[in-house]
Every structure is written in structure tokens, then in C-alpha cells.
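All protein chains but one are shown at their positions in the complex.
All chains are identified by letter, namely A and B, in their written order; residue positions are counted from 1 within each chain.
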Amino acid sequence: MTISAESITIWVRQRRCVLPSWHFSPRAVSWLQVSPLALILVVLFALPTVLFVVVSFFDYDRTGIYPAFILDNYRELLTTPATIRVYVSSLSFGVTVWAITLLLGFSIAHFLIFHVRSAAVRTVLFLLCAVPFWTSGIIRTIAWIPFLGRNGAFNQIVMHAGITSQPLDFLLFSNFAVIVTYVNLFTLLMVGPIANSMSKIDPALIEAARDAGASRWQTMVEVIIPLSKTGIALGSILVFTQVMGDFFVVKQMSGGQSASIVSALSNEIQAMEYPPASASAVVLVTFVAIMVACMMRVVDVRKELVK
Amino acid sequence: MGRSDEAGSAAARFDVELVAVTKRFGTVVAVDGLSLRVPHRSYCCLLGPSGCGKTSTLRMIAGHEAVSDGDILIWDRNVTDFPPLRRGTAMMFQNYALFPHKSCIDNVAFSLKMRGVRKAERHARAHKFLTLVQMEGFAERLPGQLSGGQQQRIALARALINQPQVLLLDEPLSALDTFLRVQMRTELRRLQRDLGITFIHVTHAQDEAMALADLVVVMDNGRICQMGAPHEVFDRPASAFVARFIGGHNVLPGPRGPIAVRADRCRLGSASSGSYLRGHVSTVEYQGTVVRVALATELGEPVSAIVPDHAFFANPVNPGEYVTLVWSESDAHPLGATVC
Partner (left out) sequence: MMVGGRSHAAGAGRGRPWTFYALAGLFGLFLLFLYGPMLVIYLLSFQGPNGGVTFPMVGTSLVWFADIVKPGQMANIPASFQRSIALATVVSLVTVVISVAAGLGFRRRFAGSGVLFYLAVASLVMPSLLVGFGIGLGFRVLGLDASLFTSALGAQLTWTLPFGMFAMFAVVNRFDRSYEEAASDLGASAWQRLIYVTLPILMPGIIGVGMGAFTLSYDEYARTTLVIGTRNTLPLEIYALISSATSPTLFAIGTVTTAVSFMIIGVTLWAIYRIQRRRAASAPSL
């Protein structure tokens, strides 16, 4: 009996059966896998944010808060000169610290990735940098006080070495102290992402650049910096937002000369004045969100991270 | 997964059959309505340039890639929607994919462990297969401690322990150096004959395909250009593409359309009667037993003559000389007009 082409086709179609072992489509599996993360972020982050946006329009007095839709909180916030001053102050700290940590962090990352040859040594050096972070940031901030004070260690050393005869006053309870502390605390936030980006650069690219006659500086500008863009962007975002969101360092190290946005906010929270605190929070979040969005426009972080 | 069943195999018409199989990645068609029948216990090579769809085809047979259209039958069972486990196939991956955290014997015994076979028994069976690939001394080593050729043997043993009906190999020899490649080629052939199952082997190297295969399937752009026994494909290429890809041919214009002439059937001589082509010698390549003389002609197409070494050195030519390529009419094989 000859088997015709059509009969084979029909027979073939009938024999097809879908097996139950493939009942989850790949997309459904992905959703299942990210659902805990999504749930937590929505419940613990998105919703609370919506909540304080809502509360920022509420009315309040000494006895409590009242649901309403008034813009008074925002008006008061945005029209007092103190607000502008504190934003300018925080922003200037933010930019200064960003610049310093960028230079410092980039150099250190460059050293660790491109100059240290042995992986073991690199790990050890990294660990050395990381160990201080196992001690609470609070303690490390406080430790600067005995170090930088008039009778502090630094002044003692400097006077003993004969560099100055008078103790240096500007070191502590000043903008200098704040910036030094920030740099101390946050440089590693720069080093990490930048080093990560740098380690992904194919060594052959650098050799090719040298081969084509590029000097070390040109190689850095033409090859290394562009290819570390993601790390630089990530580190910048982390450092900047940490500075803008800080309430502790400024209070301790500036001696009351400067305030930070968030410490003013926390005062309002202590006083249970939630609506103006919320308004302040919304303004800060919007501000930070705009800055971060600008930074992320420069580098498409998502594409780099989720390849 | 069943054992290689003689009766079952004999009852099925082919070991593997692809019926108008298509694979689309978005708008790109990687495999276009491919139909293929692989006979029992044969060594089949899918041969073609990179991007021709041969790996996609292999992965669809394995079940690692979903089929967009068409059917795949193995021993007359329609396995198109089956998961890899239930197809009766086993795959040897291009990078071997040996589990780096498991020893060689645990790698080989992995599929038995998945089926719940007890440790003593699965290790005993794994040992047998390690012996089959001559790696019995390496049972406790980690894959990272092995050379490429050794890793490949372990990957083979791991694939064969399930006694698949069809073994699928994705460019198994490309990572090896030339000497090892020839050695492993012989091993693969021997294994296929001893085990009596079908191998489907993807490669871009035509010498490999011709040495190993019972059935050569030349592919391009997701379609089959030609399939047949190696000597058939080599002696009678179906199209200009096949002639060029398979190598050792000159594609030349003939009186009634393009023809292919084997380069070793071309001589450097004088244009007496018959077919000839004039040109300048562009390169002379010594290859041991033969010398390849490449010509630059007005055709623009690469043309060469493969001359036995004694014949060449009797009448050597130098680059730049004006020579005549001669062949006989009977060696001219007319080519089809198909693009592929």
C-alpha cells in the first residue's frame, strides 16, 4: 500500500499532542519569579510614597492631621527663604562630594583593576577598603570629632611636625568637616560600580589602543572612561542621593552652621507635623528624581545591567 | 526515554523525519519549510555556513527550540511538542556544558540521578560509559581539570548513558586542534557504528562532513540546497552555491549555463580542442601532495587548478604568468539555476 503525502500530513497532525509537563509559559514563570520582589516593592515602597504624597495635601494643627486638599503646605515650603537656602546648601555639598568621590573613586578603581596584577592581592585590597564599612557609619562619623578638633589628633600631629603653630580651626564643625566625612563614607559607593564596569572591559581593547599609538592618557579618555560610563553613572547616583538624603552627618559635623533638608524634615516628624513633612518629602523626592533621571539619560543603566 | 529497540526501529520508516519545519525569530526566518528524512542508523551531517539555520534545526530536533511550524517525528512518533526528555534524543553541546561543580562520574550519571536510580547502580553504569569513551581513570576529576578533548569524551558519555535513539552533536569538533579533530572524527564514526544509532552532526567544515557522513545535508538561508551521500554531493553539486561551499570546484560558464568542474580535474596546458580558460597566475600554494594554482581571470570568480606535485614541478609556473586552464567536457557538471 502506498502512503500518499496527504495521508501522512493528516496522520501527523492527529498525532500531535500537547504534554502537561510544559504547562507554564516562560513568561508566566518569569512573572512568578519576580512577584515577591514586585509585591514587596509595591507594598513597602510605592504605596507609602503615594501615602505621603496624599498626606502632603492635608491640613493640620496642634492636635492632629485632617484629610483635605490644600496647597498651603507647599506654599509655605516653597516661599520660605530657609528652604531655598537649605536646598542650595545640600546641593552644593552634593556636587562637591560627587566631584571628589568621582575623582578619588575612579583613580582607586583604575588602580585596582588595571595596575594590580594578582587577583589575590586585588581581593585583599578590596577587603581592606571594605572592612571599615562593617563599623557603623554613626561611629565613624563621630570619630572625626576627636580627630579634627582643636585638641584633636590631626592638629597634634601637624603642630608636632612643626607645620603650624596654631591649631587649625576650620577643620571641625565646618563645611570642610562635613565634606571630609561624606567623602570618607561614600567613596566606596563610587569605587564599587566603577571597578565593576572596568573589569568588564576586554583587555584586548586597551592593547589595540596602545598599538594604534594612543598614549596612556588618550587610552583612558578614549577607551576606559566611555566604557566605564555605567559604573560612573551608578556611583554618581548612589553618592548624590546619599548626600541629599543625609540627616546625620550634617547635624554632627557642621556644628549647626548648616542644615540638611532631611534633618529639617525629621524635626517636623518628631513634632508630628506630618503634612508639611510630607510636602517637604515630596519636593525632595521630585528634585532627586529629576537629577537621577538626568543621570540615567546619559547612560542607559537598564540596558547595561540586564543584558 | 526508551532503549534502542531493534523491532521498534525496523517498524518506523525513518529514524528522524522533519516535515516542513519552520523556525521564526520575530521577523527573521531561520529555518524555512525544511523537510528531511534521516534513514536508520545513519550518520547525517548538517553542513552550511554560519547563519544557515543548521544549529536551529538541530536544536528543534532536540527540543531546546520551539518549532514555529511543521512537525518533527522520531521513530514515527510526533515529538514536535515533547520536552527534550521524552524525545529519545540526547545532545552534545558545542561548549560541552559539563556541570562544573560535579565530578566527571557525577556528570555522566546525572540523568540517572534525575530518574531516581540509586547511587551505587548509577555509578556502576556511569563507569561503563566512561570506559566506552576511554576515560575510566578520570571519574573523580572535575571538568575544569580536563583538556578540551577529554571534556568532549565526558560529554559524549553523559549523552550516551540514556541510550538515545538519536545523538545530536552541535559543532563538536570546532574547538579542537587539527590533530585532535581528525582523531575524534574517527572515534565518532566508530562509536556510531558500534552503537548502531543515528548521529546528526552540525558542522561548517566540509571536510569533516564528507569524512563522517552517510548523508550530507547542505544548507543555506534556512533551506536545504542539496542532500545525498558525500561523493554524490561532491561529484554532482546541485547549484553554484553547493559547488563553491563544498570546495574543490571551479564554477565556470558553460555553453548551456553554468558548470562546475573539479579543480583536480583541471590542468594547466595549452588550449588545443575542448574547454579552456585563460588567466594570470595569482598564487601558487604548495600543499604537500598537490599544488594549488589560483588564477585571476576575467570572470572575477576564484578559479584554481589542483595539480599533483610531480606534475607541477615538472612544469612549474610562477605568479604573474599567463596560463591556460584546461579541462575535458566529460568533467563539466551542469549546475542547476537555484539560488541555494
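In this section, contacts are C-beta pairs under 8 Å (C-beta built on N, C-alpha and C of every residue); 3 or more make two chains touch, one makes a residue touch a chain.
Since this is a predicted model, take the numbers as computed values, not measurements.
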- Query: If the hidden chain were put back, which of A:139, A:161 or A:294 would touch it?
  - Reply: A:139
- Out of A:178, A:237 or A:250, only one touches the absent chain, namely A:237
- Given A:179, A:195, A:232 or A:250, the one touching the chain that is not displayed: A:195
- Item | Touching residues on chain B - with respect to the absent chain | 1, 62-64, 83-85, 89-91, 93-95, 97-101, 110-111, 113-115, 140-142, 145-147, 158-159, 162
- Residues on chain A that touch the omitted chain in the whole complex? 21, 26-27, 29-34, 36-38, 40-49, 51-52, 55, 104, 107-108, 110-117, 119, 122-123, 125-129, 131-140, 142-147, 149, 151-153, 156, 183-184, 187, 192, 195-196, 198-201, 203, 206, 216, 237-238, 241, 244-248, 252, 262, 265-266, 269, 274, 277-278, 281, 284-285, 288-289, 292, 296, 301-302, 305-307
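Please note the rule applied: only the chains that are shown with their structure count from here on.
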- Item | Intercentroid distance (Cα basis), chain B paired with chain A, Å | 53
